[in-house]
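Can you keep this structure in mind? I'll have questions shortly.
Of the protein chains in this complex, one is absent; all others appear in place.
Chain naming follows the written order as A and B, and within any one chain the residues start at number 1.
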Amino acid sequence: MLNPVPAQGPPAAAPLLQAIGMTKLYGTFAANDSIDIDLYAGEIHALLGENGAGKSTLVKVMYGLIQPTAGEMRWMGEKVVLVGPSAARAQGVGMVFQHFSLFENLTVAENVALGLDGKESFADMSARLAKVSNDYGLPLDPKREVWRLSVGERQRIEIVRALMQNPKLLILDEPTAVLTPQEADQLFIVLERLRSEGRALLYISHKLEEVKRLCDTATILRGGKKVATCNPHQETAASLARMMVGADIGIVKAGAARATTVPRLVIKDLSLEPDDPHGTYLKSISLEVKGGEILGIAGVAGNGQDEFFAALSGERLSGAEGNIVIDGEAAGLMSVTERRRLGAAFVPEERLGHGTAPRMKLSENALLTGHAASHMVNHGFIDKPATLETVDKTTKTFDVRKAKRDPEAASLSGGNLQKFIVGREILREPGVLVVSQPTWGVDAGAAAVIRQALLDLSGRGTAVLVISQDLDELAEISDRIAVMFHGHLSEPIPAASANREKLGLLMGGSPAGESTGQKEAVHAVGA
Amino acid sequence: MQLVLEKRAERSTFIAVASPLIAIAFTLITMAVLFAILGKNPIAALNVYFVEPLTDSYSLMEIAVKATPLVMIAIGLSLCYLANVWNIGAEGQFIMGAVCGSWLAVVTNGTGAGHWVLPAMLVMGALGGALWALIPAICKVRFGANEILTSLMLVYVADLIMDYLVRGPWRDPKGLNFPTTAAFDPVATVPTLLDGSRLHAGSVAALIVVMLATVMLGRTIKGFESRVVGAAPRAARFGGFNSKQLVIFTFMVSGALAGLAGIIEVAGPVGVLQPGISPGYGFTAIIVAFLGRLNPVGILIAGLFLALTFIGGEGAQISMKIPLDLTKVFQGILLFYVLACDSLILYRIRLIFPLKKAAQGNVHGTA
Partner (left out) sequence: MGLLEAIILSVIAASTPLLLAAAGELVVERSGVLNLGVEGMMIMGAACGFAGAYLTGSTFLGALCGIAAGAALSCIFAFLTLGMAVNQVAAGLALTILGVGLSGLIGAGFVGEKIVPAPALYIPGLTAIPIVGRILFGQDGFVYFSVALVAGIWWFLYRTRAGLILRAVGDSHTSAHALGYPVLKIRMLAVLFGGACAGLGGAFLPLAYTPFFIPGMTAGRGWIALALVVFSSWRPGRLVAGAYLFGAVTILQLHAQALGLPIPSQLMTSLPYLATVIVLGLISRARGTAGSAAPASLGMVFVPDR
């Protein structure tokens, strides 16, 4: 049975959880540098910061997953040492991970059981699962295997699993990153109810509007240190962003008048079955991207974006020549290399292991995509100086920061590696660029550089296709936006007329335009 | 106390060079303990094993003779392992190379055929090994069958095929019923480098293979392809490299090298086809490949070192009555240490002493 903690009105005087001087060192690098934070019952506390600011490290310490190097934690005034997640759960700490801690081949009920201490029988647990998921309006089919579920449903498992421990403190790591705006709204209703039940919530996000709307307090981290604790209602999104980044963020701007030219990337009736059993079918996708245009593909993760990218890059062949046309050449049956020779370039979502070989040097990673259409290879022999030259040029043009001239890819920070990967492709002046999640997990500075580079490239006449989950990003750089859902692609709509709600409905699978507009103010995306 | 690994930001170049040496040092210490357990004087035994063979020219040449097949096979295997293709059936490819090449020696035996026989035998041997290796490669590429198991199963089959041939159709009629072919004709024999020694031209071939492999792996796009497919398969596919073709390629190259080593062994030092032509070269070459850190020059050194253990093991058996199986134990232990030390290239070890009271749950103190 779920016993709500007695409701409390304003935050009580004593904090539920108090972290004092939390420090976590990795070698000499301080992921957390003496951070103080107080969490109160009946309050939603936002934890803000850029990627690499130390948010994940801090919550992992609070969940007992990693041990701090220094600092102490007090739980209801008493010092505690959390030796592991089960110790944290026993105290009443629940956690919803960003990268879900689920088991794909096990059922929902088994997944939930694994997150509990196992003191009740499986049948009792199942009954309680049904009740909790019903109570909070988070429906789940306990007998289904996780790999059959959508991202939103998977998150529901995580939340229900955490709620079944009746937590006093619930930590949520970027829960809305994978949701449609409508799904996010539903989640907020649940979170507000949990607050009214007197629980403490620690809410990690970098969506500032969301934080302003939902959270009572915000703590901002930067470079492992606490910058400020403030009331987000009294701040603006801009002032919060300034505290996160430590400087004003440069505004990306499109070149004066970008003229779109002929279609350079044409996709006609592209259908593809997934190559792994957990994948998505692509269903008859048609699309044209013109030179000088940036076309955005929105959609919740797992709706066929990975398959779409693989089909465009040629990592998977769709089976018909005319499906994909690059600059007038039917490329549907061409390999990755042949497509690159036609002037196409690709940037995948995963930086490490897909975009680069992590344990290989940057020069070798320049060769990885450069061997196809450049002077790096002569009669099968590698021109080492030419590969190094590409590294130097990319470093200079895109401000890639690294410890030495030619380090391993894995040693670069996310933002710098992404700048290298995007730069490596842009330096080839491609006619067509397909890029997936260009700024996923990248700091704001690098994100601005990358977005500006994409705008500039399209300004020079390249057709750019951007697949992204970040609606703000798409609104910022795209000319037109289409939405991918269950392997279908919607008709592209001009970015100017695409608003958050309209896109959200498409992302959730409803046909566009059927909304009755009963929601609050329909504001343009990103405004 | 607890042993904990921490990922290094970059691979340690120092350890990459030092790791085989550290591994050998640990192995020697372990061996000394084993000798002591067996009731032998450890110092004397290590001396017989590792020093005495280096002191006379006959043993030195024998080391080169034994290292020849080891190095050739290991070069091929290193290519596979770099590409994350697990060919462990080199022993079978070695035997099939020997069998296919010997076929020519058997049918031309006593016919007075010309000097074309030996080159043709070498080609047949390489082809035989490559085709035998093609079976697991195709099973993997077409059906997704695990190449470790299939390539290994084919070792037993190859062994039985050779057994059948030398006991049946190819048996020397004048051989007193021994399971062996007739001695090969001079035109079907690999020439020796020095009169009266067993050192033969195959050793030169092994050196050429080492040089070619060095160039191929370090300087060519094919070598890069092999490395990147092994290191990051998804990135390799994104780079436009076809991992299936590479499976076929690496299996065939390593099979050809093993087959070539097989026919050179039979047409060189052994001189006939008979059971027991290999004291497990195909398996020892796996150790050679890892001890050489999958680097051609490293493999050359490692091949000589493991050849030394074969010779030293024989010497120890004769002079100190140390069982020959100890050489295999030695090789197994060596591989363990090599693998463990290799791990230090990517990780550093830390010993962690848990808190005084690492009890379950939490430790309450005073607030």
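Quick notes on this one:
The definition used in the following text is that a residue touches a chain if its C-beta (ideal position, glycine included) is under 8 Å from a C-beta of that chain, and two chains touch if they have at least 3 such contacts.
These figures come from a predicted structure and were not determined experimentally.
Looking at A:36, A:141 or A:275, the residue that reaches the missing chain in the full complex is A:275. Remark: the omitted chain is touched by one listed residue; of B:24, B:63, B:135 or B:267 this is B:135. Contact with the omitted chain, checked across A:20, A:106, A:130 or A:301, is made by A:106. The chain that is not drawn here is touched, among residues B:45, B:64 or B:88, by B:88.
Touch with the chain that is not drawn comes from one residue among A:15, A:42 or A:64, which is A:64. As for the chain not pictured, it touches subunit B at residues 3-5, 7, 86, 88, 135-136, 139, 142-146, 148-150, 152-154, 156-157, 160-161, 163-164, 168, 283, 286-287, 290, 323, 325-333, 335-336, 339-340, 342-343, 346-347. The set of subunit A residues touching the chain not shown comprises 64-67, 84-86, 89, 97, 99-106, 110, 113-115, 118, 275-278.
Here is the rule we go by: only the chains that are shown with their structure count from here on.
Subunit A and subunit B have CA centres that are 46 Å apart. Contacts from subunit B toward subunit A in the complex involve residues 6, 9-11, 219-222, 224, 227-228, 231-232, 234-240, 242, 346, 355, 358-367. Contacts from subunit A toward subunit B in the complex involve residues 27, 74, 77-83, 86-87, 90-91, 313-315, 335-337, 340, 346, 348, 350, 353-360, 364-365, 367-369, 371-372, 377, 380-382, 407-408, 410-411.
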